Structures are given as C-alpha cells and as structure tokens.
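Have a look at this one.
For this depiction, one protein chain was excluded, whereas all remaining protein chains were kept in their positions.
Presenting chain A:
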C-alpha cells in the first residue's frame, strides 16, 4: 500500500512562548489521489499548516511526511514531487510568462522543458501570452500562469492556497473546472485552503475544519452538512466558527 500523500502526526507550532500555538496537536492522513479542503477563519492555522507541509516552517513538535518523505530530514526529495500556488506569492513581473515557466522548469529539473511549457500553455490558454511580461497580465491570467508554474513538474501532490481568490465568478469557475479535469486525468493529490465554500464543496472529497490551530471537525462535505443539519457548507463553517454544536453533539448533550 503506498504511503499517504500527506501524513501529519501531532503537529504543533508555537511562534512565541508567550503566545497561543498557531497550530496545536494536528493529525491527519490524506490518501493518494484525494482532494482535501483545509477550512478555517482568519488565524485558524491554515497558512501555518501549509508552510509546515512545504518545509518553509519548522514545527515546534510533531512530524510531517509528504509522499512518504519525512519533511524534517528529506524535504528536497518531497519538494521535487510536489508544488504550490498562492495568490500571496508572485512571479517576477518583468520576466515573460515563458521565461518564468522556464526558470521553474529548470529548478524542478523538468525533462523536455520547452515541450512541457507549450503543453501547459495550450491547456491553460496561455499560448498567446507566453511572450508578455507577467506583470502586465490580468488577475485571471496571472492565476492561470501561477497554475502553470505549479504544474510544470507534473506534481504528485499539489498545495493550493485560495486558488480563486480575487477572480471574477466566470474565471473562478473556469479554474475550478480545469482543476477537476486535471485531477481526474493526473490522479494528483490536492490540498486546498480556501474561504470559498462552494469551491470546497465542489472540489473536495474531504474537509478538515480548523479553529484556533486545532482540527475541530472533518469529513466529506455531505457528512458535514448532515452532521450540522445545514444546506450549505458556509453555514457549517459559521456554526464551527461561532462555536455552535453539531446535531450529534447537541443530541448527546440533550
């Protein structure tokens, strides 16, 4: 049986001794080929968790394995097989789209880089933009370029931080449809952090709810809706954020 895409055991992160932990005793195992959503309000610990999964941040305690590699000892072997996209990071704005993709094709040691770039450009409708400086693109175009960068090494594990933030509904839908198709074709595992509940409901088979650094609930979107007696995930999110109990918990307490 292959190792999970992500294995997290008793993960905690405390930035300062006199501050509460940003992530506390988090454990989960995300199977290969799955798409999971990481949900939580601002300050819930999503970014800290993703940074630890990427090896950008050293945990205070606990361990992370990505694609079977221990991130404390062997993170570069894992990083070569995964990738990341976030609207909070940018690509050098003066470089053309093709130059930016070429840089990352080199950094990820991608064989036949030019062919891969042409392939991605065609799939993500970037062919006409390849010679344009990245800084001159619209938000939607930048998102597609960021996705191309994140897919340049055909990652087995893709971490996406708010992949459709600041996009108009049409472009957001286009990105979600594309991600659905890509996942089906590639079998890639995806962990997605988002505030867009409709997006999470549509793309994710499993949702991990974080609050104050702790996993407070998890399950498939359907299971969560049923557990909280709600019609959409946004209400479940609000129930959790505001400390309202699930139906099961309420029944037990009653």
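What we mean here is this: contacts are C-beta pairs under 8 Å (C-beta built on N, C-alpha and C of every residue); 3 or more make two chains touch, one makes a residue touch a chain; residues count from 1.
The definition used in the following text is that contacts and distances are computed from a predicted model.
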Missing chain, UniProt name, options "SigE family RNA polymerase sigma factor", "ABC transporter permease", "HEAT repeat-containing protein" or "Glycosyl transferase family 2": which is it? "ABC transporter permease"
Among the options A:10, A:58, A:184 or A:223, which residue touches the chain absent from this view? A:58
Identify the residue among A:48, A:143 or A:164 that touches the chain left out of the display. A:48
By the contact criterion defined above, which parts of chain A meet the unshown chain? Give residue numbers in ascending order. 15, 47-48, 51, 54-58, 76, 79-80, 83-84, 86, 88-96, 99, 102-109, 133, 149
